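Quick notes on the structure that follows.
Note that one protein chain is taken out, while the other chains of the complex remain in position.
A and B label the chains in the order they appear, each numbered from 1.
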């Protein structure tokens, strides 16, 4: 359904520049837009495409407005405004209430009449599915699961015993919530399994990407706060606590019993060791390794960026003698009477 | 079912301190325990919670016993003893034998009458499922699979052609055993697929975490030894051999044809290149990169820990000139008549 630009301006508090009667009915990138499209400009990298865009309208900020050759919605936060308009243009697919004939819903499961249980899904006795929730094809809800109102399991999501998922959560295919944490007690060169008797509690408005895993707690629950956004293939160990509105990019791993604060940003492939505390508002850049608690907000890194392999190997060889190199420098300082601040 | 402390002491060879009639019926952390709970103290990090615990009993070692305000089981290895008691308190859920009506078991599959084939599971002709084995919802067993006695596939586990899983193994949701190894023969700028005609052999008492993948061998089998414990999202390439009682933490990856010894500990996100040999009793810390064989037991590392990004970037820039820096130090040593031990 096409949307009028003036109505969008009012609804999202933007300044309208240009023709209020413009209709947009889909989104497009600046460079590929055609009439009827809404584009946006948020990343300066793409500003070069603005002058020649064929979009019917562009969402952008005040600094770019003068350069826009077509109608515009001038917003403080163009990306968020674009996101909200795109949500209007592309609403989640509607679904009927009820259950597919191939689904298995055990007696003793409590499924709200407004929820949908999809093809080949399984809902065990003792699980409950809230109003308007969507259980996609092939999903598995074991006993004691509580799936919140309007939560959506796209397909093939597994929720293990007792897992609670809040309202409006969105879990993508292959997600596994509540598998056993990795509790293995060493004894005489072998391991004794430590029963994992906690579960997982996920707040409201959480998104979890494809094939991500969040383990159940050893004793207490693993806890994911409201509004946390987790990308694909992230691993969160048992008894982690992730503060509200933290984002975690793909392939990051957080070992057991670590607490991450609120509004943190964990980069892709970052690894955080277990039993740590990460403060609020911490940013960890991609592929970094965190082995100690971080008490102060700020941005932290440890992943060297690539260089040509030949040169890298020379440098890496020197790294392996870096302690020695520092000692040599200290000796030199002694020899020439310089005062280094080596603290060894 | 509540357990008596004196019976536990006898059964697990602990010294009982306090009241032999104490009953425990669940586990709890020291800090959250309430009467009826058993807690444990193994990690000194949590000792500060001992004095105020409300647990009915605590499993701990002799060094902490005097400080325990409640009854105690004094054990040499409190964590392992705790694990065994927790196994008693929380036995695996019982299941009926047979098969769910929605399961598909092809003619020619051999399923022991004491096994369970869950909802929407698929067992192909030529697969066999041993006594007391549990095939959870949505699991797929392709032809030739042999699932051992009392093995447990929690849900949505895939076992590809010919995979053998030993007794009492525990495989978590999303596990894929026996997908094709990554065999691609380069030819004229393209790749020819190399058929992967081996399979995977997994020993007894192996645990495999959610969404972990273990590839089938190119010619011979990939082999996982008895008692190996593998966390979530681990990738093990074709023809790897993992020695008995080795543990592999989440997101680690081991490339093809590498042998890892017995009783090794591979840290989270560690990466081990292909065609290597890792000795017994090797510890690799998290996010490390192993590019050569390791012949000696010991602990090995390579992942830099984070520092503030601003400072890290300065250091990383210096790293890219580290070879040159070492040459400069050598020249300085020449200039001042110092004898460095640079071996270039």
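The rule is simple: contacts are C-beta pairs under 8 Å (C-beta built on N, C-alpha and C of every residue); 3 or more make two chains touch, one makes a residue touch a chain.
Only a predicted model underlies this, so the values are computations on that prediction, with no experimental measurement involved.
Touch with the chain that is not drawn comes from one residue among B:1, B:107 or B:185, which is B:185.
Set against the missing chain, the residues B:56, B:77 or B:288 yield one that touches it, B:288.
In the complete complex, the residue from A:53, A:196 or A:269 that touches the missing chain is A:269.
Which of A:23, A:210, A:279 or A:299 touches the hidden chain is settled by the complete complex: it is A:210.
Only one of the listed residues, A:123, A:249 or A:290, touches the absent chain: A:249. Residues 102, 104, 120, 122, 138, 140, 142, 156, 158, 160, 174, 176, 179-180, 182-187, 189-195, 197, 211, 213, 215, 219-220, 233, 235, 237, 251, 253, 255, 269, 271, 273, 275, 283-285, 287-292, 294, 298-305, 307, 311, 314-315, 317-319, 321-322, 324-325, 328-329, 331-332, 335-336 are the ones on subunit B that touch the missing chain.
Interface residues of subunit A facing the missing partner chain: 26-29, 32, 43, 45, 77, 79-80, 82-84, 86-87, 89-90, 100, 102, 118-120, 136-138, 154-156, 170, 172-174, 207, 209-211, 227, 229, 231-233, 245, 247, 249-251, 263, 268-269, 286-287, 303-310, 312-313, 316, 319-323, 325-326, 329, 332-333, 336-338, 340-342.
Everything below uses one rule, namely that only the chains that are shown with their structure count from here on.
Averaged C-alpha coordinates put the centre of subunit A at 25 Å from the centre of subunit B.
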